[in-house]
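These notes concern the structure reproduced below.
Only a single protein chain was left out; the remaining protein chains are all shown in position.
Each chain gets a letter, A, B and C, in the order it is written, and its residues are counted from 1.
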Amino acid sequence: MNPSSSTTADGVLPAHDAHDAHGADHAHPSYLVDGTTIKSWLLTVDHKRIALMYLVWILLFFLVGGIFAMAIRLEMLTPGPTIMDAMTYNRTFTLHGMIMIFLFMIPAIPAVFGNFVLPLMLGAKDVAFPRLNLASLYIYLAGAFLALWGMLNGGLDTGWTFYTPYSTHTTTTVAPVLFGAFIIGFSSIATGLNFIVTIHTMRAPGITWFKLPLFVWALYATSCIQVLATPVIGLLMVIVTGEQLFHFGLFDPARGGDPVLFQHLFWFYSHPAVYIMVLPSFGVMSEVVATYSRKNLFGYRAIAYSSLGIAFVGFFVWGHHMFVSGQSTFDAGVFGVITMLVGVFTAIKVFNWVGTVYKGAVDFKTPFAYFCGFLFFTVFGGMTGIAVATTSLDVHWHDTYFVVAHFHFIMVGATVMAFLASIHYWFPKMFGRVYHEGWGLVAAVFIVLGFNATFIPQFLLGNYGMPRRYFEYPERYQALNVASTAGASLLAFGFVIISVYLTYALVYGRPSGKNPWRSKGYEWISDSPPPTHNFVGPQPTFSEEPHLYVDPKKAEVPNAV
Amino acid sequence: MSVANESSQEAHNMQEHHSSVRYWVVWGVLLALTGLTVWTGSIHIPQFGLALALLIASAKGGLVLLFFMHLVDHKGANRLVMAVSVLFVLMMLIMPMADLATRYRPANPAGSHLSDLPDLEFIEGKKSTHNRAGGGAHGSGQAAPGGQQAPSPSHP
Amino acid sequence: MSNLADKILFLPERASTFAERVDNLHYFVVGVTMVSSIAVGLAAVFMFFRYRRRTPNQATEYVVPNLPTEFLFVSVPLVFFLLWFAIGFRDFIFFTTPPKDTYDVYVMGKQWMWKFAYPEGPNGVNVLHVPANRPVRLLITSRDVLHSFYVPAFRIKMDALPGRYTQAWFEATKPGTYQVLCTEYCGLSHSKMLAEVVVLSPEDFEEWLKDQQRGRLAGRQDALADTSLVPPVARMAEQGQKLAGTQGCFKCHTMDGAQHIGPTFLGMYDRMEKLETGQTVRVDEAYITQSMMDPGAHIVSGYKNVMPTFQGKLQGPETAAIVEFIKSLRTANVREGASQGPAYEPIQ
Partner (left out) sequence: MQSSAHTAGATPGVPRLAAHFASLEVQNHAARLGMWLFLSTEILLFAGLFVCYGVYRYAYPEAFAEASRHLDLSLGTVNTVVLITSSLTAALAVHYAKEGKNSLVAIMFGLTIAMAGAFLVIKGFEYSHKFEEGALPGPYYTMEAVQLPGVPLYFTIYFLATGLHAFHVIIGMSVLVWLMFKAMREKNFGPNNYTAVELGSMYWHLVDLVWIFLFPLLYLI
């Protein structure tokens, strides 16, 4: 029986870590250098290489989406036209929405870090369907380029929600962009399906369901949503594309159709999609808080069950986006109550994370700095979500900047913070190098302060009554908009710093060794960067649960709750 | 339940080999049910016609799922997948219909029996160009002009 | 205290009974949110320092939550959330069920303007006069795409659906003018679709109504602006048909689609016609009115230029009535109209 794997991951770094990370073991070269031809990268089925290719594209789309965000903020500086005309602005906020949601937020953490770390965490060689994994990358790129082609040839101005009857009657080019997004939906389904089957069938011996790392639980819940929700919006996109061409008027009031029915079907996907974006970040943060406070997770099962709870109940709450859209009061009540339940699951997670730090040993590194920002933003963003779900307040806040601030608090506050945390946390695992810790903390301060300065004023704008998607606004809103634009430039500057020191570390960073954070997570058992088939020799058995930092001499371990 | 025994149990189920009679029986039942639903459908039972048709369709669907697609042999996760997706379909159906049922009447699709039309008369361009056989009472007594019943004046 | 909170939260002034209820819940929710997020933040920051790492491989205890703490984690947020929901939904029902004796006003959102029509009173574009301290019910609809009628000062908002009515009501408490904004994206000038609610004291409102009535008899300036909202359209179409008869339109134009000297009226409205000059034009009100006044300008290909001009023979409302009559002649069930595409000038 080979030595129980947990001891090797223990503090005592085995000798072979002293080598330079790359030439660690010539018989099993790291996946980065195992085949350097272009074809070996483009046609690889290695989940780690596919993850890196996803990372490249996702960062590129994040940059494009971010540029659109800055353009919007600059336009908002003055009540009248500032740097663009009305139609360009309408296109800009639509593209910002479309690119950020479909091309960055939804695939970001699952496709990059899910792909890279999931097999490592399960002790498996690869995901269940490696070829499907590569196909999902190319489907994603095909859809992205079709959508971008549509955006460049006229672009649509319907907002990312493309409500009918406007989306079926606008003269801007809606069809290619929506059909591109429809294709991207398949990549999302393929990734979700792949992960579910991997988690069900590829767990190494010794890993039972309740010894799975919490990032795997979060990915499982996310994949279930991806598989079950995406087809509905795929159908909607095909119908709207069809209506652009044939005008058959399924949701057209003149033909007796009902635009509110379109909203029902749209939000049936789009609310669970919000949980696709945020659940993986909850998973990453569970790993980060356990590693950097060197403590087992407080209420492991509570967090695991709440991930599944969010995924399941998240399907029954879509109506809270339609309180003032003509939907009946009865439906508003039903959707409002169920939304309160979903809020509770997030509250459980937050309390258990704070509980994890209790009696821990906190090492304040950059990922942990992002965890602090994440914690505050999730509490604040989540509570404002509950506030908006109390129906009566939503009558005032719906479609104003309050809602914009709320979902940015969750999307940027939770998911982008988690995305940055996971880049820093798994940077050594992916590239075998370490980034500069000082610059990391500096950038984190910029990001957290810049984020607050951008979106707190937008909450106040919402209270003050400024509607969203407004190219020109009454003068009284200008002061807050200027503050928000200032905050946005601070945030952008933070991202610039990150990109500088991370690219520097990529090339000149000092080798990180196998386990720089001394973490007991399963993914740190294999080498960093790991060889092509993740494990050298026979498959390791995982006798202990993840993140077990108990002193072996002291009291024996009660069973996990 | 570790994954090993789930798949070996499933493989074991799939291995025991029934004769092909089972499929022919299921086929026969399906045809009988089709005949039944066509017959009951064509006599248009007022209230329960839809419920009966759905019942028969679900029965046929269940048969196809269990025997033709071997869901009866497959274990755990596969059944969960089917159950959850059917539950979501039902939820997706119930809430919008409840919405239309309990909505402020004139906010329902105009011309449908869920909304009384008179106050929609003002919508310029949204003329109700055809008489409302069963629709809501038509406020202004005057039949909507245009369409096939406009009196075609003899040429002056 | 509350206006200090309004200053901090940038809340607009409260000018309706519903606004009071919304803001009370608002203070309660924002208060608890602030307290709890600061509490969680402080607890976290305290623990970061209290339990900072002292040795690189410091082992930690295996802490497992007992049931009461887990129950506390669940029940405390749940109680607060359900309490908020109870208050919020009670106010929402208050908002969505107007009292019986409301003063009704029809609101129509049309691409980038708001039109108001009082059942018996005058029309108004972008200005809505309402009496204070009396419930006013708005029956909101739209002529083309989705809009949303939002008055921040009253804290009310309701979408405008084309082809049907949604309702919203308020009871203004203070006379004054309050801004109306459109909050559902509706195209190019979505952000310029602003209007005003002018709240008058009851006496002023009666007085205003009276002079509007007096004003109605001498041809109101907005008579031509939009014939759609004054008398029900049906009666206008009837007048249009009588006028077309007397003016002799039927000598050349048929009503049932048959070929004749001039193009048939059936289904003419909103059709794309090919002109002799080769371009196509959409047959809308402007084109029909212009063809009556200056027939030779845009002749549909295949027809001769024999139509006499009606310049001077037909007054404004009469041409509008004939246009209305032509618009009502539509092939059965091929319903053009309500949500025809917004007339965009080409943007590129």
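In the analysis below, a residue touches a chain if its C-beta (ideal position, glycine included) is under 8 Å from a C-beta of that chain, and two chains touch if they have at least 3 such contacts.
Everything numeric in this text was worked out from a predicted model, so none of it was measured.
*Asks:* Return the single residue from A:Leu141, A:Leu193, A:Val337 or A:Val550 that touches the missing chain.
*Replies:* The missing chain is touched by A:Leu193.
*Asks:* Since one chain isn't shown, list which residues of chain B touch it in the complete complex.
*Replies:* Against the left-out chain, chain B lists 3-4, 6-8, 10-11, 14-15, 17, 20, 23-24, 26-27, 30-31, 34, 37-38, 40-42, 44, 49-50, 53-54, 56-57, 60-61, 64-65, 67-70, 74, 77-78, 81-82, 84-86, 88-89, 92-93, 96-97, 100-101, 108-114, 128, 130, 132-135, 147-148.
*Asks:* Could you please point out the chain A residues that touch the chain left off the display?
*Replies:* Answer for chain A: residues 124-126, 128-130, 189, 192-194, 196-197, 200-202, 205, 227-232, 234-236, 239, 242, 246-250, 252, 255-258, 261, 264-265, 533, 538-539 touch the chain left out.
We take it that only the chains that are shown with their structure count from here on.
*Asks:* What topology does the chain contact graph adopt: line, ring, star, complete, or other?
*Replies:* If you draw each chain as a dot and join those that touch, every dot ends up joined to every other.
*Asks:* Between B-C and A-B, flag the pair that has more C-beta pairs in contact.
*Replies:* Most C-beta pairs in contact, of the two: B-C.
*Asks:* Based on Cα centres, what is the most central chain?
*Replies:* Of all chains shown, the one whose C-alpha centre lies nearest the global C-alpha mean is A.
*Asks:* Return the distance between the CA-based centres of chain A and chain B, expressed in whole Å.
*Replies:* So the centre of chain A lies 36 Å away from the centre of chain B.
*Asks:* Return the residues of chain B touching two or more other chains; collapse runs of consecutive numbers into ranges.
*Replies:* 104, 107-110, 126
*Asks:* Which residues of chain A are in contact with two or more other chains?
*Replies:* Chain A, residues with two or more chain partners: 253-254, 260, 326, 329.
*Asks:* Provide the residue numbers of chain C that touch chain A in the complex, in ascending order.
*Replies:* Touch list, chain C to chain A: 9-12, 18, 21-22, 25-26, 29-30, 32-33, 36-37, 40-41, 43-45, 47-49, 51-54, 56-65, 69-70, 73-74, 77-78, 81-82, 84-85, 87-97, 144-146, 148, 150, 152-153, 155-159, 161-164, 166, 179, 181-192, 194, 335-342, 344, 346-348.
*Asks:* In the complex of these two chains, what residues of chain A are touching chain B?
*Replies:* Per the stated touch rule, the residues are 200-201, 203, 208, 224, 228, 232, 253-254, 256-258, 260-261, 264-265, 268, 312, 315-316, 319, 326-331, 334-335.
*Asks:* Under the touch definition given earlier, write down the residues of chain C that touch chain B in their complex.
*Replies:* 96, 106, 117, 139, 141, 143, 161-167, 226-229, 232-235, 237-238, 241, 245, 248, 250-251, 254-256, 325, 327-333, 335-338, 340
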